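One protein chain omitted, others in place.
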Amino acid sequence: MVSDGPDTDTFTFETSGSTVEVTWSDRLQDFYEEFIYKPGLVAWDDRRTRIGAAIMSIYVLMGILGAWFYPAPESNQVERGLGPFETLSAPLGSTGSGEDVLGMVIHATPEMLIMVMSGGIFATGVAVLIGTVAGYKGGTVDRALTSFSDVAMSIPGLPLVMVLAVVFRPRDPVLIGVLLTINYWAGLGRSIRSQVLTLREESYVEASRTMGVSTSRILFKDIIPNLMPFVLVNFANAARYVVFASVGLYYLGVLPSSVDNWGLQLENAYSQEGALVGGEALYQLIAPMIAIMGIALGLILLAQGLDRVFNPRVRTRLAGESEATAGNEDRETNTEVNM
Amino acid sequence: MSISSDTLNESQVQDPIIRMNDVSVTYDNGTSYVLDDVSLAIERNEIIGIVGESGSGKSMLASSLLDAVPDPGQLSGSVEYRPDEEQTVEVLALEDSELRSLRWEEISMVFQGAMSSFNPTMRIKEHFIETLEAHDAVVETGLDRAHELLEDLYLEPSRILGSYPHQLSGGMQQRTLIALSLVLEPDVLVMDEPTAALDLLMQQSILLLLRELREKYDLTMVFITHDLPLVASLADRLAVMYAFELVELGPASEMIDAPAHPYTRALLNATPNLNAPLAEMRPVKGKSPAPINVPSGCSYHPRCPLDTEECRTNHPPMDSVASGHTAACFHWENARTEIPLNYAEEGANDGEWR
Amino acid sequence: MSTDPLLRLEDVAVHFENESGLLTDESEVVRAVDGVSLSIEENDVVSLVGESGCGKTTLGKTAIGLQRPTAGHVTYRGHDIWSIRDGKSDADLSWQEIRQSLQIIHQDPGSSLNPNRRILSILSEPLRQVNPELETSERRERIYSLLERVGMSPAQDFADRYPHQLSGGEQQRVVLSRALLMNPDVILADEAISALDVSLRVEMMDLMLELQAVFDTSYIFISHDLSNARYFTQHGDGKIGVMYLGELTEVGPAKQLIEDPQHPYTSVLRWATPDLAAVDTAPQELPMRKIDVPDPVNPPSGCRFHTRCPEAREHCRTTDPQPVPVEESSVRCFRARSTSPYWDSEPIEEDEDATD
Amino acid sequence: MNNYYLKRTIRAVLTVWIVITVTFGMIRLLPGGPLEQLRGKLLRQGVSPSRVNAMIESYQNVRPNQSLPEQYYEYMTALLTGDMGQSFLQKEPVTAIIGDALPWTVFVMATSTLLIFLIAIVWGALMAYREGSTFDLASSSASILFAAMPFYVLGIVLIIVFGYQLELLPTSHRLSPDVEPGLSLLFVLDAIDHAILPIASMVLTGAGLQVLAMRGNAIQVLGSDFVRVARLRGLSDRRISVRYVARNAILPMYTGFLTLIGFNLGGSIILEQVFSYPGIGYYMFQALEARDYPLMMGIFLIITIALVLAVYIADLTYGLIDPRVKSGDSRETY
Partner (left out) sequence: ANLVNNGDDENESPRHVSHVNQVPADIQWNSSNPANTPQITNRALFDPFVKYNFKTSEFIPYAISEWNFGGNTFELTVRDGLTWSNGDDVTASDIATQLRIGLYTGEPYADFTESIKTPDDSTVRLQFDSTVNEQIVTFQILADRFVHQKESEFGTYLETLKNDEQKGLKELGDFAYREPIASGPFEHDSVGQEQLRLTLRDDHPDADNINFDEYVFEYRESNQQAQQALQNGAIDSAFSLFVQTDILENFPKKVTQIQTPSNWGYGLYPNHSDPHLSDRAVRQAIQYVINRAQVRDNVSPDSKTAPEYPVGIASDNQQEWLGDAIDDFDTYGVDSTATEQATQVLEEAGYKKQNGTWVDSDGETVELPIMVPSDWSDWNTATDTVVDQLSQFGFQATKETRSYDAMLGNVFPNGDFVVAAAGWLYGSPQGSFPYFSLHHQLVKNNDAVTYNYPAADGSRGGNREDVTVPARSGSGTITVNPAERLSELAGSTDESTVNEITVEQAWVTNQDLPMLPVLEKVEQTFITGGEEWDIPKPDAEVAQVQWANTWLPRQGEMQYTGN
């Protein structure tokens, strides 16, 4: 112990233990531990994340393998108006023009996943960028960025998106994702900003500042990692918004029907196949509905469970590391979502 | 061990107002003891200070007195209110409604952290009124009393009552909370670290006011803190807790001048002091145990300089050191010589500053 | 460089203006620090004591260049640090160097460590700043050796943990190590031991003082507890500064200040410090007329302490006392000088000085 | 004090103005903006150029040959006098169309939002009180399930079930053919009858996440010191649940409530389309389809103003609801 320490006069940097060497495999190992194994462990520990991840994997599989192997929907590929579970060639039945309903569901997935990713990345990316810079820089930069997001936020999202969709008629799913979240980031950016305002005053940020650490390094090392749970949760929420909005706009025919989409399927079942009146075509409505709800459910569950992944407390506990201090509060993030 | 300590307790206390017998609190279905077989009698009208490191179970002890241990803690043993009188109340056996009137009317409590003890969306006055109403007290007279209490606590009653909690500084909130706890004229006031978040000047001021309140309202006070020197001058008796147990109990002056338990002595030596020679302050080495793996025998033995084989295997009973002074140590006699105090013996008298 | 102290504060004031007014100008100004002069020498220890909200932290941060003063100058080895910051100085000293020389340790060790970084990564940061060209492995070695030096061994084990896996005392050691790795000239220790358990405080202070010798630093030590300040200052052979409502009321060597307080407020603080030896003495009266501190937005006129001072007289109400040297101390009270008109004025009557 | 309100008001007005300007610019700068398109269309129909100009002027309060700033000035001055131009589609003043449609949309959306929050508060609090129980678990699962459903999907389901299969409720329109608007019981009942399905689809899908949010808040409040102290003080459970738990748990949701009203107005475009409910969203969609720019901009503006107003009210009143906030500055909606 220090107070009993023998020599207090000189101090040299010497290690008493074994020599320290860092090899590349160590780093890889570290990386695997930090970013794959432990998050995975945490994720797997939570029932919600487990189910959510399982659901999302189904969609990813459907989007990659399914779309690869399963025949694309095409009119008259099978008999017209088949009911569900009648034949193996169209397990979920076929439309009035002989398209395989399951094929339609599957082939709408890749574009949907791309949209979801691009929308989610755009919304959270811009929000993080604007929120952190505004919050950390303060002053004029803050005022300018805040006013900008104020205005962006005051423009009603859905109407704006619809106007833009009608005018630009975007086809590229990446572009559609971005368009749908064209002002979704604004609210998110504001709440990130206010979190950054708090984080900025945290002692450890002040300590970094005192050490003369550069602003960008502080943002990336001290601020953003602490926002990650929040950002991830909102990524999932933005993604869900993209699903809902894109399907809605395809359903209304606002987005050009250049790709397969569940919304188009709904609209076809609704207005062409007479799913409402006759009842025979109901299955054509149900299949895309389940697809939509499934992906949304997956995203919600992920969002609910995800923020734990980035919580070092949960992480170390699950990884079986020791925990010196008492108090193991598991945070529950309140997800407040619109739409 | 419990039998002897019971008798001891009784012999020291003439007119007990509360008596705890073998009170334990467990969590995790009895696997972790956060209060272990504590027996303690509290004298009417005394101020008893309970001291211990953070996590030693002080708050649990306080909560036990009102049968208010946070869920899902299991409370066992018995807590008697007015034990030697005809209408002795067995606190742990009370019905909900009886408990409700016992609390605050007879025994009230001030928590650690006044800031979070008030509803942030209500004015202070409403807190008083609703408390009075909940106990069917006359609101007018109750408010008059509140005015008086607040004035006693050096506060401006009308301004305080009209404020929201956040509009008061920490010291004001703490004093207001004390006033709120006394508004129903309880006999016993349990205070769990009431001043921990305040600066020393405010702490001392409040202590001074408490002393005056005790006189004025005939109160019995249980004052819980981790800061031994703080209560030393306030309390009549001091109890030291270590690892969820009481390890020493005695009159305040004796506890400071001649503590018996090695832990108490180490604690006192570790406390920065205006008068002690600088060289003789020593930190307490090691860490206090967590509730799940309390060492066998004397729980202090891993940190104790005097530990022997006996300490490791046997649990030391509360031994009478002097009249009304008990300590749970096999070697308390050695302790006095082996662990000298860094202030009392010689450095004491240069502290005269007034 | 020879005569200039390491750090000098000249007539420093810090006022916080609460944002307000496109159209009205009723802005609130909190006078957190007012007219403070202080100097810190190499290997010095200066403690600041005072009530909560009296401006200790603000003054400390101003001293180490984290807070820009509203008025006055802060000089580092004779150079005004804010003109260097603004590029208006021709001194051969960069802001980066100053920044590295003045470090901080916060009150709550838990919150001054990024919960998402392991100890190793946290401690690499200062080395990266001071010594960017250092190899990763060498950096590790240095960190490990310092960790062991502050009593955290096996270092490798500790370095691999997250902050929440350390106890409060260990966290504070890490924070101290981080500051020391910058090889600073001054460390501001803002209530650095208050959050620790009583039993750990002495140990921590000892460690700090011990490393002072090794690393050649000065400390600005902030505490509301006079006995801690005394312990730290007296060991470090430095001065204690007593603050009240943004002003330095008394500055002096620890021993003198405690044993012979000049300012009534210092006596009050002295009173508030528990004294184990005086347990048996009967409780005294409250040595103040009021308990609560006045609002720093509207500090009292004259001597700021006059609303609570047991010795206050009419003169204190109107005139602001200036610091006077008394032995090695400097005191801001009329009573320190026997010729003051204070002695001729009437004691303040209780009723009329109700603030607010 | 007043200063804040003034500043906030100025900011709200400023925001609306910027949005107007941005939309004005945006629509005009789009490839072949409204005037160009309209001109092309009319000219090809064989309408003479002078008549085209006259028509455009009456549609948009804007003379096509003017420079952009002049057009802007005229548009703004007309707006200030409450003139939003003429709808191409309906040949009626935009204000008249909005005046007719807006109350219905507000009725549906305000009711939905209110119900969402009522349900969220009551249900969420109940779940918090019984944290960990089967009830809690079942409710949580149900909340998540409902939240996973877009409101229009539920709308379609409801239409099929209650409209087409059971034929219990009307699936479209604001009123039955025979019912005339007026202050009669018949009118009120009929209006409610027609609004049930749209409201139900908004409420059921919207409440899920709010319920969970309320549950989280309430759990947090339940664990707080002041609730513990209140129990010790012997307050009745009723008082604790209302004044302590509910009050403090609702606070963080308050601004969300107001902004959700504004937000839902935007969602009315899809909702009213699904239910053929002629409110502003319905007309917005029609205007969009037909490139009826005056109507489009008019409704766009109304929704924007509603949104800005909701946030404005939220900011101004939050201070009244949460005493910790002085005059709003420290805690704003966004």
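Labels for the chains are A, B, C and D, by order of writing; each one numbers its residues from 1.
By our rule, a residue touches a chain if its C-beta (ideal position, glycine included) is under 8 Å from a C-beta of that chain, and two chains touch if they have at least 3 such contacts.
Given the structure is predicted, the values throughout are model-derived calculations rather than measurements.
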item	value
Visible contact partners (per top-of-document touch definition) of the missing chain	A, D
Which of D:L68, D:L186 or D:V242 contacts the chain that the document leaves out	D:L186
Residue of D:G85, D:G124 or D:P278 touching the missing chain in the full complex	D:P278
Hidden partner interface residues of subunit A, rising order	74-76, 80-81, 96-99, 253, 256-258, 268, 270-274, 276-281
Residues belonging to subunit D that touch the chain removed from view	37, 40-41, 44-48, 50-51, 54-55, 88-91, 163-164, 167-168, 170-180, 186, 189-190, 192-193, 276, 278, 289-291
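One rule holds in what follows: only the chains that are shown with their structure count from here on.
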item	value
Distance from the mean Cα position of subunit D to that of subunit C, given in whole angstrom	53
Multi-chain contact residues (two or more partners), subunit D	none
Where subunit B touches two or more other chains at once, by residue number	282-283
Parts of subunit D lying in touch with subunit B, wherever the complex brings them together	224-226, 228-236, 239, 243-244, 247-248, 251, 321-324
Complex contacts: residues of subunit B adjacent to subunit C	53-54, 154, 159, 169-172, 198-205, 208-209, 211, 226-230, 232-234, 252-253, 256-257, 266-268, 270-276, 278, 281-284, 287, 343-344, 347-351, 353-354
Subunit B-facing residues of subunit C, complex	51-53, 167, 197-203, 205-206, 224-228, 230-231, 234-235, 258-259, 261, 267-281, 283-286, 288, 290-293, 356
